[in-house]
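A protein chain is absent from this complex, but the other protein chains hold their places.
And then subunit A:
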Amino acid sequence: MKTTPKILTLLCLLLTTSAQAALVTNGDFQSCDFAGWDNYTDGVRHTSPNTDFAIVNNAGACQAKVSIDVASGASAFFANTLSTEIDFTAASNAQLWLSFDWVFSGFDDGSNLADVFFVNFTNSLGDITGADANPGFLFEPTSTYGAGTYSMMLDNRFINQSGWFLDFNLEGGFTPDSFSSTLLIDNVALRSAPTNVPGPPMSALLLLGAAALFTRHKQSIRTI
């Protein structure tokens, strides 16, 4: 399951040869717990294990699992959010790259009012913010199930900012019969690289991401 993302990640790493160390703590959940992460249900942070958030331990290859399933005991009414504070410390001329793997699956109807998954930065004011440091998302809300690897260069205005959180959100749908959905997150990484290193144009990265997503989507159907 992880082969292709790893290849893509590798490709990115190859392209950013001088990348710094990871700036996200326990981004790959290799501690097999939520160390470095907070779990929120309807905006309330969990302080103890719960049915909405879990670690999937696949022979030591751990990943986070977020569920929203009104019918089967998940407690969220509005949304569950997997969140971690980001350390944007970097050289002022650095490029920041964010990447993660995701799998969004479930039994809802994929309609506009069904369960959705989206990723964004936020701060203590709740400013939902995208990679360009403007209001928006890192990963646009979608109710279409699928899987993929996300990788995006961030606006350099984030450099050295503090108080920002990376939120993976799974929001319950408004459909009369809302069915359960699950989100798997893994390999969350933020890397910085000096800007004097030539990088691929953004479009190339996007194309790569799109190709990966397309591929991953097919694979995910087989693997889940």
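Heads up, the rule we're going with is that a contact is a pair of C-beta atoms (placed from the backbone, for glycine too) under 8 Å apart; a residue touches a chain by one contact, two chains touch by 3 or more; residues count from 1.
As a convention for this text, contacts and distances are computed from a predicted model.
Of "pullulanase", "Sigma-70 family RNA polymerase sigma factor", "Autoinducer 2 import system permease protein LsrC" or "Protoheme IX farnesyltransferase", only "pullulanase" is the UniProt protein name of the chain excluded from the display. Annotation: of A:N50, A:S83 or A:S105, A:S83 touches the absent chain (contact as defined above). When the full complex is taken into account, the listed residue touching the unshown chain is A:T129, out of A:S99, A:T129, A:T149 or A:S181. For subunit A, the residues touching the absent chain in the complete assembly are 40, 42-43, 78-79, 81, 83, 112-113, 116, 118, 122-130, 133-137, 141, 143, 157, 161, 167, 169, 171, 174.
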